[in-house]
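With one protein chain held back, the other chains of the complex are shown just where they sit.
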Amino acid sequence: MATAQTLRQKERRRHLWIYAGLTPFVFIAVFPIYWMLITAFKQDPDLYRMDNIPFWFNLAPTLRHFKILFFQTNYGAWIVNTMTIAAWVALITLVTAVPAGYALARLRLPAAENIGISVFMTYLVPPIILFLPLSRVVAMLGLQDEWWALVVVYPTFTIPFGTWLLMGFFKTVPMEMEEAARVDGCGYLGAFLRVVLPVSVPGVLTAVIFAFTLSMQDFLYGLAFVAPGDQKPVPVGVPTELIRGDVYYWGSLMGAALLVGLPVAVLYNFFLDRFIQGITGGVGK
Amino acid sequence: MTPASLQGGGPEPTARAAVVSVAVPLRSRLMFQSQTSRRLAFGYLLLAPAALYVLLLVGAPFVFSLYLAVSDANVGDPVATFIGLENFRSALEMDVFWIALQNSVIFLVVAAIFKSILGTSLAFLLLQDFPGKKLIRGLVVIPFTLPIAISVLAWKWMYDSQFSVINWVLSRVGLIGQYGTDSWPIWLGDPKLALLACIAVNVWRTFPFSAIVLLAGFTSVPLEVLDAAKVDGCSFFQRFRHVVAPMIFPILMIGFLFDTVFTLSDLSVVYLLTQGGPANASKILPVLAYQIGIQAGNLGRGAAIALFLVPLLAPAMFLFLRNLKRREY
Partner (left out) sequence: MTDLQQAKPSPSTFNRRKFLATAGAGVAGSSLLTMLDAKQAPAQIKGTTLRILQWSHFIPAYDTWFDSKLTKEWGDQNGVKVRVDHIPHLELPARMAAEYAAGAGHDIIMNGSSILTRLYYKSLADLTDVYDAAGKKHGGWIPTAKALVEAEGRYYGIPLFYILLPMTYRKDLFDANGLKAPDTWELARVAARTLKPKGHPTGIQFSQCADANLNWRSVLFSFGGAELDPSGENILIDSKETREALKFAKALYDEGMTAEVFSWDDASDNRYLASGIACWVHDAISAYRTTEDTNPDVFKNTFIGMEPAGPNGKRVNTCAANVWMVWKFSKNQQAAKEFLTHMVDTFSEGMTSSRGYNMPYLNGLAKKPMPVIGTDPKLQILQDFPPIVAFYGYPGPFITPIQEVVNLFVLPDMFTRVARGQSVEDVMKWGMGEYRRIFAKHKRA
């Protein structure tokens, strides 16, 4: 009884230490978010007074910035564009990187190693130069100024990542499983689909989540390829239409970022365990 | 059951082929060869979509940008002529190029140091079990999920010379003076602070990612191994050095490599915060390349600056990845 209590006390003390240790990290990570959140609900004059306490409302909170977002810009369309682009990019990444990762990891292709490395090295090509020739490609496909252009372009940076991630992951699947399946009459394809793929779900999911988040981090390609107001994704639409010359619409900018960022953070956190499993499998063994 | 599968975890192709060739007569060996070609065909077929995608959309444009770097192309003139390494030479002539190069290196190194310190400690903490872990984990990953182009703007507002909330707090706590005094830091205007302020944003955004990568690394170390080491009487640091570190090394390195590449080519933080000012104090290579190549229209020189590090980085990365992959086996 007494020991159980001391154990519990000990445990509680341990937790307190952990919380104390985590506090600065949470503070660093979350403070800017809190700042964005409160700015999104502040009236403009409240932002430009030096004598006010900045952390709370000195004038009544307002929904005006969100009204601007939804009624004076195409924000609704931007959200839909962002999500559809991300979904397509994730899908394209999936159908290209999964087979590629598998081929490089398992099929003992003579040049596998060098091909894998070259795929990774494409990251060395700076986007600030790449976007010019790519704009030609986009125009040739007749996709200029449609969000479809970004569906074509974003996989250039999600496929290499996905391939590497999955390559490492497939390596951890025991070879015997696959060979047993082949002996049982499955071909290479059958073994891949019926045996390797099902046990690799965490890795595949990781690649998908990653493709999803990476496609929300671009600005330059979106800027260069998609100008019409109703075709932009959020990360392009918001800074391009809510900064007018030398006037920043702080409230709307912050609100817009949070409205897409927070749900993705929840999603991300939800998959984080699988994600961790994913990268562990990817390069740990 | 074939001999190969009985081998149990013998994925070495030569070893297995040897077993097969001993066990089966010539006819089967021919079959095996056709199986090899089938395997290769299947392999290349699987590889084809990704390889073509990358080749067409990165490879070809890359060759084009290499061509830009050795030509006098500017945005308005459709006819560009070959001028050799002239663009690189004229980059070297610019003071600001050297400043940008130096700043890029500082940016990379300082950011990496902070990211690893913050990332490692956070990962250690998140490795523990405690109530509310999921919530806290969810909170710390937010910086990574916000679109960078917008979250930088929030920082711009926090760094504002007048309305900086950071300064407001520091001033109330008494660490700095009142607004208008010399000890009120001008984050984006002081040459000593501007680059650091940009680095801080990069660290803020990516340290949660470093933590997650490391967390993955720690989780991958099997508990039995650690316990065995403990039983053998290894101290915490010995365990870390000899057991944990070697096992998480590849993960660390891959994370590090990704981060290096993304940090080096990222222009959004500096471009949106300072444009490289004041007086070039925070100029980094991608920003300079963008300003010369795109905004002022000298594609050739812009491409040369943007690609300047590639000849240095490419071989380093190649060797690095080769080594790393060897370690995996």
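Labels for the chains are A and B, by order of writing; each one numbers its residues from 1.
Going forward, contacts are C-beta pairs under 8 Å (C-beta built on N, C-alpha and C of every residue); 3 or more make two chains touch, one makes a residue touch a chain.
Computed from a predicted model, the values in this text were never measured in an experiment.
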Quiz item: Wait, the hidden chain, what does it touch out of the ones we have here?
Solution: A, B
Practice problem: Specify the residue from the set A:Arg49, A:Lys67 or A:Arg194 that touches the hidden chain. | Solution: A:Arg49
Exercise. Among B:Gly43, B:Pro147, B:Gly217 or B:Gly276, single out the residue that touches the unshown chain.
Key: B:Gly276
Quiz item: Residues of subunit B in contact with the chain that isn't shown?
Solution: 72, 74-78, 86, 90, 93-94, 96, 156, 159-163, 180, 182, 186-191, 194, 274-280, 290-292, 294-299, 301
Quiz item: Which subunit A residues touch the hidden chain?
Solution: 44-45, 47-50, 72, 74, 76-77, 80-81, 84, 88, 131-133, 135-136, 138-148, 220, 223-225, 227-231, 239-241, 243-248
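Here is the rule we use: only the chains that are shown with their structure count from here on.
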Self-check item: Residues on subunit A engaged by subunit B in the complex (per definition of touch)
Solution: 14-15, 18-19, 21-22, 25-26, 28-30, 32-33, 35-36, 39, 47-48, 50, 54-55, 95-97, 99-100, 102-104, 107-110, 113, 115-117, 119-130, 132-134, 137, 152-153, 155-156, 159-161, 163-164, 168, 171, 174-176, 179-180, 183, 188-189, 213, 216-217, 219-220, 234-236, 238-239, 243, 248, 250, 253-254, 256-258, 260-262, 264-266, 268-269, 272, 275-280, 282-285
Self-check item: Residues of subunit B touching subunit A in the complex
Solution: 1-2, 4-5, 8-11, 13, 38-40, 42-44, 46-47, 49-51, 53-54, 56-62, 64-65, 68, 118, 121-122, 125, 128, 130-131, 134, 136-151, 153-155, 157-158, 162-163, 165, 168, 179, 204, 207-208, 212-213, 215-217, 219-220, 247-248, 250-251, 254, 257-258, 261-262, 265, 267-268, 286, 289-290, 293-294, 299, 302-303, 306-307, 309-310, 313-314, 317-318, 321-322, 325, 328
